[in-house]
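Removed from the display is one protein chain of the complex; every other protein chain stays in position.
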Amino acid sequence: MYSLDDMIELRRKIHRNPEPGWCEFMTTAEIVGRLRQMGFNPLLGEKVINKDFIAGRNEKAVQASLERARAQGVSETILDEMNGYTGCAVIVETGRPGPVVAIRFDIDCVEVTESSSEDHKPVREGFVSQHPGCMHSCGHDGHLTMGVALCSWLQDNKDKLIGTIKVLFQPAEEGVRGARPMTESGILDDVDFFFGNHLGLGLETGIISSNPGLFLATTKLDATFIGKACHAGANPEQGKNALLAAATAAIAIHTIPRPVGPVSALNVGKLIAGEGRNVLAPNGFLQLEVRGETEKVNTFLREQAYERLEAAAAMYGCQVKIEKAGEATEFKPDPEAIALVDAAAIEVVGPENVMPLDLKLGSEDCTIMLKRVQQHGGLGTFIVFGSKIAAGHHQALFDFDENVLKIATDFYAHLLTRLNGRK
Amino acid sequence: MYSLDDMIELRRKIHRNPEPGWCEFMTTAEIVGRLRQMGFNPLLGEKVINKDFIAGRNEKAVQASLERARAQGVSETILDEMNGYTGCAVIVETGRPGPVVAIRFDIDCVEVTESSSEDHKPVREGFVSQHPGCMHSCGHDGHLTMGVALCSWLQDNKDKLIGTIKVLFQPAEEGVRGARPMTESGILDDVDFFFGNHLGLGLETGIISSNPGLFLATTKLDATFIGKACHAGANPEQGKNALLAAATAAIAIHTIPRPVGPVSALNVGKLIAGEGRNVLAPNGFLQLEVRGETEKVNTFLREQAYERLEAAAAMYGCQVKIEKAGEATEFKPDPEAIALVDAAAIEVVGPENVMPLDLKLGSEDCTIMLKRVQQHGGLGTFIVFGSKIAAGHHQALFDFDENVLKIATDFYAHLLTRLNGRK
Amino acid sequence: MYSLDDMIELRRKIHRNPEPGWCEFMTTAEIVGRLRQMGFNPLLGEKVINKDFIAGRNEKAVQASLERARAQGVSETILDEMNGYTGCAVIVETGRPGPVVAIRFDIDCVEVTESSSEDHKPVREGFVSQHPGCMHSCGHDGHLTMGVALCSWLQDNKDKLIGTIKVLFQPAEEGVRGARPMTESGILDDVDFFFGNHLGLGLETGIISSNPGLFLATTKLDATFIGKACHAGANPEQGKNALLAAATAAIAIHTIPRPVGPVSALNVGKLIAGEGRNVLAPNGFLQLEVRGETEKVNTFLREQAYERLEAAAAMYGCQVKIEKAGEATEFKPDPEAIALVDAAAIEVVGPENVMPLDLKLGSEDCTIMLKRVQQHGGLGTFIVFGSKIAAGHHQALFDFDENVLKIATDFYAHLLTRLNGRK
Partner (left out) sequence: MYSLDDMIELRRKIHRNPEPGWCEFMTTAEIVGRLRQMGFNPLLGEKVINKDFIAGRNEKAVQASLERARAQGVSETILDEMNGYTGCAVIVETGRPGPVVAIRFDIDCVEVTESSSEDHKPVREGFVSQHPGCMHSCGHDGHLTMGVALCSWLQDNKDKLIGTIKVLFQPAEEGVRGARPMTESGILDDVDFFFGNHLGLGLETGIISSNPGLFLATTKLDATFIGKACHAGANPEQGKNALLAAATAAIAIHTIPRPVGPVSALNVGKLIAGEGRNVLAPNGFLQLEVRGETEKVNTFLREQAYERLEAAAAMYGCQVKIEKAGEATEFKPDPEAIALVDAAAIEVVGPENVMPLDLKLGSEDCTIMLKRVQQHGGLGTFIVFGSKIAAGHHQALFDFDENVLKIATDFYAHLLTRLNGRK
């Protein structure tokens, strides 16, 4: 089993080579290589990603990352296996009857440039990001390390276990993009217990929480209006004004009525339209999102946004293409799963270090996986592993206390022993 | 033939009893009665009005006017003949081969309250409107008098004529509503020469103009948005906001691009929406119009207005009902018709009193009749008979110089003698 | 002291003659007459109403109501004392040191036409509204009856009391208009304990609640845009389009961002603009309201609404006049006052009938009075007296169980005995 030093070595290697969502080619290759060394046969590419459900994938960035992976020596064989789709999963089948348990770790970085300050530990200790504009500033490098370390424990302990354990390495959690296509691969369809997790989030190292509070359901949308250019001075009646369509949509979306009660939010964060001062604008682009404490309110806001986008296009004789750029659903952890987590956590960190949280207003696409599991009667929750952080998540000075890696792996060993241990 | 005194008597009788568009029951009965006394058999009701093309008809006002007509002794027989549709026409068939000529006179009043000032001649001489809120302040009482007087001339002279002469008494010119349904009755389908006219318009008594300049094509639209009310504080998401739909439409209509070159105009003149401060508004109403120097530009603006109205409704999940409340087309008088009018006018008022005008920006639904005639090869124009006016058209102190009545009738006698005189 | 029969007689007399806010001349005269018969010297007119703070007063309706009062025999003397301002108050000074307690009863009706169905008890028993379009369909006829009956108890018991008791009869609660100017008369400035109340609200007869839950702070606004008319076809550049200003404001108000957390609401419920189809609209009118669970959020929304209204006017070169048409503030009852009410209520209806409520989303201008009292260290709450109702408040079939009148009066006798009883 991985020692803390092994874990730190892996985490720092990954930290040095951060890759954003859908671009985790080196990252996936690293994980797969290690899993194979353990004797596992991880699933790759379309076996874990249903490409029909991919959202928010920037093809140019994917190609650039692929080139970079090749340049850094990732083998063509493994890139071929991925076939363009990052992420992987190990399924440990004990052959003995027992529950199917799945645990999800995310693997992508954030698009932030890491600090080069000497005060920043990754700089001082030589594992700062080698990829400008990309940084593991949310801690997913830690998450995937926990996953790999957990696999090494599974390798050592599988004879003592029953049922099936699935360890999922999910791409593209940032922007809540990767959970849906991984879920739609079917990999969760027989799962009885599901867990996702995050480190940090303001908790001190050593704390474990089995119930983080509220995650908002959300839908991210990109809307592209297609109009028709014309000379605005000479024959303005010959064009279709996509700038006015986009502007009207942006305003109309902000007038969507907000149900009383559940938390909700909506925002058109970006509007780009037009070509030149005297050209009637043939194009318009909006980036927006809706959020809701419940799936119901999120769905209401999303449907209203679609209605307004389509009507704004029609108003100016334009077409509009609306693409989902990411999504997450509401979070309803199961009391039985919470109780299980609490029991295992108490064994690892003691009862005084196990507590519920009261997070608010964020979103996690892990909720999509949990909901799928719950839909067929499975149970689950989302776990937070405390870890002192050097700066807020997504910031250039973010760093976390690596001791969390061992605590989390120990915790999962205890949890799986409870759920899948041979009696 | 009617003397000027006869004409003045008729004009003042009508002036005393003004009726607005689609409500001219007493007016039509008066005309029909006089025509029958002359031995004519005028066409009434659906014979001259194709009800499928009626626009801008206020059913309540029609019923009220009908009651008023009954109360003032108009016979049920003639009201039955009208069957709810005002206006009439005389067709004088000489039985001798010759051109078919149609002349149109409009008969409706304006919704203005007439001045009660002693300075106002209709007050002093006792023919002021007896119907508050209604007044012949455009001079159509004069127009219909010319038409009746012309019929009396036709009665006296029909043996000297060839071909066919149609004298049309059109309802609802104000709001450009009546010409379309009268045209769609088919009454103009065999017409070779068509003339309409107006008195006043800034010309001195004695002047005749065969070409008034520009009439704009126009479409008047009423749009009713139907949404869904709800308590705006408690459950705003349950409503469909017709106020925001109507407001968005009003703004969007004002952004319609305007072709360079031809004169055009558009206006949303009225917006009424909502029920109460805390009720999400379930209804919205817009009154608008578009205008264009050419039918092409008017059609472009109208189609854009429809597009925006429908999209604004869709944007807020509402329905919208768009009704045409009136229409006129572009005006392209025929040089040959102009020459004919000029020749006849010179005989009546002398060459120094015959001149073209340069009117602009108004609309006349007579243009619809003329266009129909032109479409099958007929010719025509629109004639202005000068008449000193006491105040601008549509104003409470409007009055005109009644001498125009005789000048116009004489003119038509000369014109018809030229066109339909036995050689 | 008033028996239940006395109370029913008064309530039904008032029910027969409902008067809307600021128009309660007969109502005030009736109350004042009865109080004077008891030997009290009630305060009237500007002694209880600071006219500088009056909102939402329709001068025409006030004059009409005054005429009606005169026609029905209300004496000029008392109308003179009112000097146009309805409402009154009794101040009972015992002359013995003790707390100052104020209790508020509202007296205005709702603008609803009462049902004429034989199923409706006021019809069957002959006390249906004699004033079409006006009805006591919220129960304020009951409230003022409680107040008068309480005064009769005070008259009988004042020797047993200490301190000062103020009984306020507030006009214009509907639309949350009357509390502010009554508060600004200064009448609450020395008050130690303050109570307001409402009957019904879904509670069964016999229930008393000392804490109804949430009342929202609210501001009602009327905005009048003044532009400049012009002929929209001929010279549209000469006008100032108040219709587009109003439409823009309506949309912009609905885009105001909504703070996460506290309940909030906003609505533009009415928009009326324009004069005629072809006139560039010289006027626009909006009726709107904002609401918030806290005064802070209500203030934020109100200030944003002002900003948007003023900017929309400026955008189209118009003026805008914004008038406050009503207001209420947040509700924060004091635990000590709640405990007092509970104790007195238990004495009257037993502990099983005393319970907190969880109302939401409504507003009460009584909150303005309570806040004023709290600002100088006083305490208070708002009491709900259960009463079976025949239909929802503000509906044409509304009626309530008159037994509540006696329960409420008894309750206040107990409450005042606790607060102001001689020990």
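Remarks
The letters A, B and C name the chains in turn, as written, and every chain counts its residues from 1.
What we mean here is this: contacts are C-beta pairs under 8 Å (C-beta built on N, C-alpha and C of every residue); 3 or more make two chains touch, one makes a residue touch a chain.
Every value quoted in this text rests on a predicted model; they were computed, and no experiment measured them.
Here one chain is not drawn; of A:Gly133, A:Gly186 or A:Gly269, the residue touching it is A:Gly269. Note that of C:Leu43, C:Ala252 or C:Val384, the residue touching the chain absent from this view is C:Ala252. When the whole complex is considered, the residue among A:Pro236, A:Pro262, A:Pro356 or A:Gly421 that touches the unshown chain is A:Pro236. Among C:Val176, C:Ala312 or C:Leu419, only C:Ala312 touches the chain left out of the display.
When you scan A:Met135, A:Leu244, A:Met369 or A:Leu419 for touch with the missing chain, the hit is A:Leu244.
Counting the whole complex, the residues of subunit A in touch with the unshown chain are 216, 220, 232-234, 236, 241, 243-244, 246-248, 250-251, 254, 265-281, 284, 287-289, 291, 325, 361.
Within the entire complex, the positions of subunit B that touch the omitted partner chain are 251-252, 254-255, 258, 260-261, 263, 265, 361. Even with one chain removed from view, subunit C keeps its contact list with that chain: residues 233-237, 239, 241, 244, 248, 252, 255, 257-260, 280, 300, 307-308, 310-312, 314-315, 317.
What we mean here is this: only the chains that are shown with their structure count from here on.
Both subunit A and subunit B derive from one sequence, and where they touch, over half of the residue numbers involved are common to the two copies. Annotation: 69 Å between the Cα-based centres of subunit A and subunit B. In subunit A, the positions touching at least two other chains are 252, 255, 258, 260.
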